[in-house]
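Inspection log for the structure reproduced underneath, given as structure tokens.
Of the protein chains in this complex, one is absent; all others appear in place.
== subunit A ==
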Amino acid sequence: MGLFILRRLGVMILTALCLTFIVFFLTNLHPNLEKLAKTQGEMRMSDEQVERWLANRGYDQPLPIKYGEWLGVWPSKIINTDDGRTYGRCIESGVEIADTPRYCGVLQGDWGTSTVFKDDVSSIIKTRLSLTGKLMFWVMVLMIPSALLIGVLAGMREGSRTDRTLSTLSIATTATPEYVSGVIFIALFAASASPLNQWLASMDWIEGRTLFKGTATSAMEKATFNNFFLPVLTISLYGMGYIARMTRASMAEVMTAQYIRTARLKGVSFPNIVVKHALRNALIAPFTVIMLQIPWLLNGVVIVETLFNYKGFGWVLVQAAGNNDFELLLGVSVVSVVVVLITQLISDIGYVYLNPRISVS
């Protein structure tokens, strides 16, 4: 088991290195650097000025060296320009040139500076990630129990009317991407033009003009049911159907097992069979699925945070990618790749632990 985890960790690190290198390569393509120079320096720079601007900041070095500097395994270059100024990754104001460390990359904990937010990448990611963490927590709280419940109810009597209704329902939720369900929810519950809201307001049943808020910006400070339920529901709904269908399949399979028949013949009541005999075995498969669902949720988070204007991690991703703010973009991709890889690892290990039939050696 130890060796297995160690090997997986090795592959994980290799994957993370490859992916960040790809992002690094794409963001450092010359047209992107040119755009960066023009937005950071001056809009009307001539080509020559652009080249000098880039050279002064070390952007003209070969790609592997720049990547090494960013990673913190290559000493950062210190450049003295013609007009007597000094530039370098590691140089901070107030610190003597002689005292600046030679290495300052991700490994040293220095993630660089965002050009859009004018702030440290690590602090931006920390605050935004905690906001998204709050969103994800509530998504999990809503999504997992309801998905498991739907799946178990549907799979417990395969082919019954409950099964058919719930299965069709879960197909419908998997067919509704977040930007569709989000738009429909806002139109129904959060738009003052919606007939539902107008009716509720005319009956004086709601305070204000809408049932829910269409933006979740205020939820960043203080999340309430009113401003946070719609984004949470939107993300959960898309993942819910898939988990429910997996649970249903696994539950239906368990219910045909010999030991369930034995229990029935012994005269154990149906609810007891479901809860005491079937449930534990039926939940092995959904566990893996739930873990593998987390990377998909990341997608949903980006869409929903954009749609509801909730300034979390996904929102930052869009801002960074849209403005080619590449140190921030690299930070964002490191975090998301690590999240994806760790969930894959946990799902593999958890699967082995939960399922005695599979062993790794």
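Keep this in mind: a contact is a pair of C-beta atoms (placed from the backbone, for glycine too) under 8 Å apart; a residue touches a chain by one contact, two chains touch by 3 or more; residues count from 1.
Note that in this section contacts and distances are computed from a predicted model.
Q: Write down which listed name, "Acyl-CoA dehydrogenase family protein", "N-acetyltransferase", "Glutathione transport system permease protein GsiD" or "LacI family transcriptional regulator", is the UniProt protein name of the chain that is not shown.
A: "Glutathione transport system permease protein GsiD"
Q: Please pick, from A:L26, A:L63, A:V141 or A:V275, the residue that touches the omitted chain in the full complex.
A: A:L26
Q: Would you indicate which residue among A:Q49, A:S194 or A:N281 is in contact with the undisplayed chain?
A: A:S194
Q: Would you indicate which residue among A:L71, A:V121 or A:I186 is in contact with the undisplayed chain?
A: Answering carefully, the residue with contact to the hidden chain is A:I186.
Q: Using the touch definition up top, pick the residue from A:C18, A:L107 or A:V141 that touches the left-out chain.
A: Of the listed residues, the one touching the omitted chain is A:C18.
Q: Going by the contact rule already stated, which one of A:T127, A:S146 or A:N299 would touch the omitted chain in the full complex?
A: A:N299
Q: Could you please point out the subunit A residues that touch the chain left off the display?
A: Spelled out for subunit A, the touching residues are 11, 14-15, 18-19, 23, 26-27, 29-32, 34-35, 167-168, 171-172, 174-177, 179-180, 183-184, 186-187, 190-194, 214, 295, 298-299, 302-303, 306-307, 317-318, 321-322, 324, 329, 332-333, 336-337, 340-341, 344.
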